[in-house]
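A short write-up of the structure that comes next.
Left out: one protein chain. Kept in place: all the others.
Labels run A and B following the written order; every chain starts at residue 1.
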Amino acid sequence: MNDVTTPILTLRNVGKRFGTNQVLKGVDLDVQRSEVVCLIGPSGSGKSTLLRSMAFLEEYDEGEIHINGQLLGWQSISPRRRASRSRLNQVRSSLGMVFQQFNLWPHMSALGNVCEALVRVKGLTRSDAERKGRAMLDKVGLAEKADAFPAQLSGGQQQRVAIARALAMEPSLMLFDEPTSALDPELVGEVLQVMKQLAADGMTMVVVTHEMGFAAQVADTVAFLDGGHIVAKGAPRDIFHDTEHPRLQQFLQNYLDRNAFWQDLKETPA
Amino acid sequence: MFDWPTFLESLPLMAQALVVTLQTSLVGLAFGFVIGIAVASMRLSPTPLLRRLGGAYIFVFRGVPLLVQLLFIYYLLPRIGLPNIPPIGAAIIGLALASGAYIAEIFRGGFLAIPHGQLEAANLLGLSPWQTLTRIKVPQAIRLTLPALVNEMILLIKASSLVSVVGLADLTRVAQNLAASNYLFLQTYLVLALFYCLINIPLAGLGSLLERRLGRSA
Partner (left out) sequence: MMFDVSIITDRVEPILHGLLVTFQTWFAGVLIGLVLGLGIAVLQLFGGRWLRIPLRMFIEVIRATPFLVLLFLLYYGGPEFGLSLEPITAGILGMGVYGSVYFAEIFRGGFQSVPKGHVEAAECLGMGRWQCIWRVQLPQMLVIILPALVNMITILCKETAVLSIITIPELTMVLTGIGSETFAFVETLLVLCIGYLILIELSSRLGLWLERRVGRFLVRS
């Protein structure tokens, strides 16, 4: 199961509809061990839905998703029967999820957030869990904030705690759903730094992001989604420089224009 | 098994009692409404003494169980020289005094929700305090608190089941009498519950409809 050639995550013809609205249309994707895949695309392109499907937070209703060779969320495909919760949890146990809104539990300290699932799900003793939790907080640079409650932390710190919480469960795959979109601009860097370190340590990651710089620097593969399809996929260089695809060119141009606009503002004397 | 003949026989009595229950609750609510506006105005008055009095009223009439308030009226009013109050009068006084305290709290919220600028405008245009209260504050407060007032009405109709302690033949008392003579306790009390449900469930529906309306327009 751990040999290098089998993908950790495979998506085959994955589709999802909300009512009459087909949000995902036959998405295929393979993610190899230690690969970093960034999903980019305009809002409404289905990239967040795709990522959430990979954790079965959205029930994809066409195709198959396999994690480490195990079918995610469904007991059988035709007819589609939902897997039991314990089965779902077992498949999910190899992935960690990081949300746009952090979703830390406000009634628990940073350490409490990290330890909760270690104690309740993995069955660690309180002291083992705390040792491990502190190590994880140290890894994201927040060892001294272990006893702080989420309300006492900045957005960037909260997101780093959320990353530590997911990492503590020792997932083989980390999913990030726009992890920096809810942050003030000056706090984005510290979170991206942690993610870069993770990538450098060999973590397999799928990241939905608007941070093109991060995607260009860190990703092995960038996939561009539009209208529920992956319309372009390749190495960052191919996607950002050598693309012929008109929708992708337009998307990147919009992105550049917006940044140029900010650049102009900065240079305009007050 | 359900005894239909007995049920049909009892219907006229229950219908009469239903009228008594509705009359008592509605008249009680109407007086409670007036008391509520007065007490809410006291609670928000600039005079500390009035504020205290309003607060004390709410504390007492919300804190003491309605049953005990009704016992007070039944046993003590005759002692202070008001011997000839008919049961329906005593019941209405009891319900009005108690609901007044709850309505006062509802109205306090309603009054506070009115933008202060409107009251300044009324003042500048020369409206008297009484005119401001009746023309500006009360109509708006009613609109803002209508769902809560409907809810209060349901609570009051339910609370009126206790007025038999002052000797009034309301729904509950009549059902009690019927059950004591026909020995069909379960059936009689189920019918009684049904009567209350037939009034209160539509009212509750109206309340949540108003709430949704208000939520949309606000």
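Note that in this section a contact is a pair of C-beta atoms (placed from the backbone, for glycine too) under 8 Å apart; a residue touches a chain by one contact, two chains touch by 3 or more.
Not measured: the values here are computed from a predicted model.
Asker: Let's see if you follow the contact definition: name the visible chains touching the chain that is missing.
Answerer: A, B
Asker: Looking at B:P65, B:P139 or B:G167, which makes contact with the chain not pictured?
Answerer: Looking across B:P65, B:P139 or B:G167, the contact with the absent chain belongs to B:P65.
Asker: Using the touch definition from the top, which of A:K16, A:K47, A:R92 or A:R134 touches the missing chain?
Answerer: From the options A:K16, A:K47, A:R92 or A:R134, the contact with the absent chain belongs to A:R92.
Asker: Quickly run down the residues of chain B that touch the omitted chain.
Answerer: The missing chain touches chain B at positions 59-60, 62-68, 71-72, 75-76, 79-80, 154, 158-162, 172, 175-176, 179, 185-186, 189-190, 192-193, 196-197, 199-201, 204.
Asker: Write the list of chain A residues that the hidden chain touches.
Answerer: 55, 57, 85, 89, 92-93, 95-97, 99, 101, 103-107, 116-117, 120-121, 149, 151-152, 162, 165-166, 169
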